[in-house]
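One protein chain is absent from this view; the other protein chains keep their places.
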Amino acid sequence: MTASTVPAPGRLSNTLQNTWGWIKKIPPVYPVFIIIFLILGFLNPVKYQSMNGIMTFLRTASPLAVLAIGEMFVLAIGGFDLTVGAIVTFVVLVSSKLLANDPANALPAIMIMLGFGVLIGLVNGLVVSYLKVPSFITTLGMMLLVRGGALYYVGGAPQGYLTDNWRAFGRNYIENVPIFGRVPYALIIIIVIAIFSYILFNRTNFGKQILAVGDNVLASQLSGVRVRLVRVITFILCSVFAIIGGIMIGGYGGVNVTIGEGLEMQAIAACVVGGVLLGGGKGSVPNVIFGAFTLQAIVNLLNILGLPKPYTDVVQGLIIIGAVAYVGLTSQKKQ
Amino acid sequence: MTSTTVSDNWFRRTTRSVHIPTIYVFLIATFLISGLLDQFFSDGQILSNPAIMLNIIVRSVALGIVAVGQTMVIIGASIDLSVAYTISITAVMSSYIMQGDTAKVPIAIPAVLGIGVLIGLANGLTITKLKVNPFIATLGISLIIKGIINATFSNYTGSVPKSFEFFGYGTLGPIPVSIIILLLVYIAGWFLLARTKFGSHLYAVGGNSEVARLSGVRTDRVLIGAHVLCSMTAVISGFFLVSLMRSGAPWVGPNGLYDLESIATTVIGGTALSGGKGGVWGTLAGVLIFGILDTTFNQLGVNPYLKMVLRGAIIVLAVASYTIRSKKEAA
Partner (left out) sequence: MVLDNSNQTAEQTNHQAPVMEVHNISKRFPGVVALDDVSLEFYPGEVHAVVGENGAGKSTLMKIMAGAYVPDSGDMVLQGEKVSFYHPKQAQEKGISIIYQEFNLLPERTVANNIFLARESSKLGTLDIRKMNKQAQEVLKELGVEKMISPTALVSSLSVAEQQLVEIAKAISFNAKVLIMDEPTAALTYTEVDMLNDLVGRLKQKGMAVIFISHRLREVFDLAEKITVLKDGKHIKTVKKMEVTPADVVFLMVGRTLDHYFPPLGAPEEFGEVVLSVKNASNQILSDISFELRKGEVLGVAGLQGSGRTELAQSLFGVVPFKSGSMELYGKAIAIKSPTSAIKNKLGFVTEDRKSEGIAPRQSIRDNMLLTVRAVQSLFGLIFKDGIRDSRKLVPMLGEQVDIRTDSFDREAQYLSGGNQQKVVLAKWLASEAHVFIFDEPTRGIDVESKAGIHDMIRALTKKGIAVLMISSELPEIVGMSDRILVMADRRVAGELPAKSTEQEIMLMATGHTDHVISELADSVGKE
């Protein structure tokens, strides 16, 4: 504002000022990620300073990134989706029965799962839009429905195992790639999803309308945005991405009744770290991906430091509160 | 005009004149429908056995107590999603400290209440001083508590002494102690909200925080107070549950869905999620409705996983029955 118009005394300081202004615009998630990854590399050079190690890291971190991008769409429109973790459990449990230990069933099973993704998102979206139940209650209720439904279907315990071809998406690598050595399928999936989501979010009418609705519902409605339609589609996107994430997680995690537990909070945390504004109106696909990578790096760091696994919950809780408080308190200062 | 509108008006006037919230009509309807279902598909205990009615109420005690706290924070336009894990930490900590020894009860109760106060303070301070949205703040605190108890306890830990089981199993004459405590908590909740300055100020903070502040209400303090009280009710619920189970486990809170169900019962009891309006008696009816449904599912032998599905659907639909009328778009 008025302060910035003060003329700088010299050209050098002017350049410095410009550079500083440019640096200030870098989202904090990138330096944070780099610092944590450097610490990881320092603590465990074998694992985090080799191409192989980085690829392994990306394999584990990519599923969370997929979940986080899905969550970002819903957060950007001003809602919450807490069904994500239950959907991951659903994918793994239901697939274990659908596959019936026959690799030939993998493709139909995946198709059926994606169909369920559309259905769950549709119901979430319709309940929020038409019954006007706040999304956190809707999706918490849906969490019970999805998890209860999956457990009911399999009778409380996983039925059979997941076939290898089903698990390939989360577990396998393309071997002998020049430079990179081996590239996990998961990385390719996240790249495809990232490009798709980036275009959807930044270069379509839909993406711009998500942000407008998240920012000001009434103004969007009066500008002709079909608010309910846009909102329903974001919930569907989130659920479908959760299904895809579930397939990737099931791939390397295997069958487990509690496999998806808490993932919705991890996805939200990744978004918050990636600068998504809770309440809507701001979001960025690349930042959220790096938010997820940062979160995974922190989890790995806690592992290396020998903290018991439940402490990741504590750290996540602190990150979410800290990041939201930081954004809130700094924006308050600006005003 | 048709006769239905006439009777409608008559009905509304009557219920209003004696201050019966409409939710109590739903409560009676739920009871009768459940009784009939039970009559036809099971052994008909609900309508014929008075003991089962008492049982419905006892089943409602844990949810009922914590719902009073939830009602308070929601009236203050806040929310508490950490109650489930507060209940868990109460259950494990009290049985861990007591170790079956009556002499340790007087240490355990204030110690665990102290933990409750800390959690309430953490919630309240995060919301008021760090300006974090209450939903996210309490979810974050909840994650932190969850991490701490899961890192420390993995299964049933310690036990409560026989004397402490009095809360869960004791009776005064024909009436279970738990029901008396439930009623006392509701009366205390009603008194605080309707008959004290704190209550009056809490309604003001929930209705319009800025108006309250300009009128001289210390809004932060009121909201922090409500959160501390809410965590205390969760602690009392936790005491009740651990005295029933005789030993605490980390999953009692989340498995009982106390976070979601306390919110749902508050909302169907007529307390607006946007704050500033409502009260505990409506919440009690909501709690009893959930208790009846729970008992009915048991009577009918519904599969536990199917029960989970039904609970999810009922919670959402129950809240929807209130929100559908609102003109504002939800998010």
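We call the chains A and B, going by the order they appear; numbering starts again at 1 in every chain.
Note that contacts are C-beta pairs under 8 Å (C-beta built on N, C-alpha and C of every residue); 3 or more make two chains touch, one makes a residue touch a chain.
If you're wondering where the values come from, they're calculated on a predicted model, not measured in any experiment.
S.K.: Mind giving the shown chains that are in contact with the missing chain?
M.R.: A, B
S.K.: Would you indicate which residue among A:V225, A:V272, A:V285 or A:I298 is in contact with the undisplayed chain?
M.R.: Within the whole complex, the residue contacting the unshown chain is A:V225.
S.K.: Pick from B:I107, B:L184 or B:L214: which residue touches the chain that isn't shown?
M.R.: That would be B:L214, which touches the missing chain.
S.K.: Could you tell me which of A:G79, A:P134 or A:G281 touches the chain that is not displayed?
M.R.: Missing-chain contact among the listed residues: A:G281.
S.K.: Out of B:T22, B:T152 or B:S200, which residue would touch the omitted chain in the full complex?
M.R.: That would be B:S200, which touches the missing chain.
S.K.: For chain A, which residues touch the unseen chain?
M.R.: 1-3, 199-200, 202-206, 208-209, 211-212, 215-216, 218-226, 229-230, 233, 277, 281-282
S.K.: Going by the touch rule given at the top, which residues of chain B touch the chain that is not shown?
M.R.: Where chain B meets the chain not shown: residues 194-197, 199-201, 203-204, 207-208, 210-212, 214-217, 276-277.
Basically, only the chains that are shown with their structure count from here on.
S.K.: How many Å are there between the centre of chain A and the centre of chain B, using C-alpha atoms for each centre?
M.R.: Those two chain centres are 32 Å apart.
S.K.: What does chain B use to touch chain A in their complex?
M.R.: Residue list for chain B touching chain A: 126, 130-133, 135-137, 139-144, 146-151, 257, 260, 263-264, 267, 273, 303, 305-313, 315-316, 319-320, 323-324, 326, 328-331.
S.K.: For the complex, give me every residue of chain A touching chain B.
M.R.: Result: residues 77-80, 127-138, 140-145, 147-149, 151-152, 156, 214, 217-218, 221, 227, 231, 262, 265, 278-280, 308-318, 320-321, 324-325, 328-329, 332 of chain A touch chain B.
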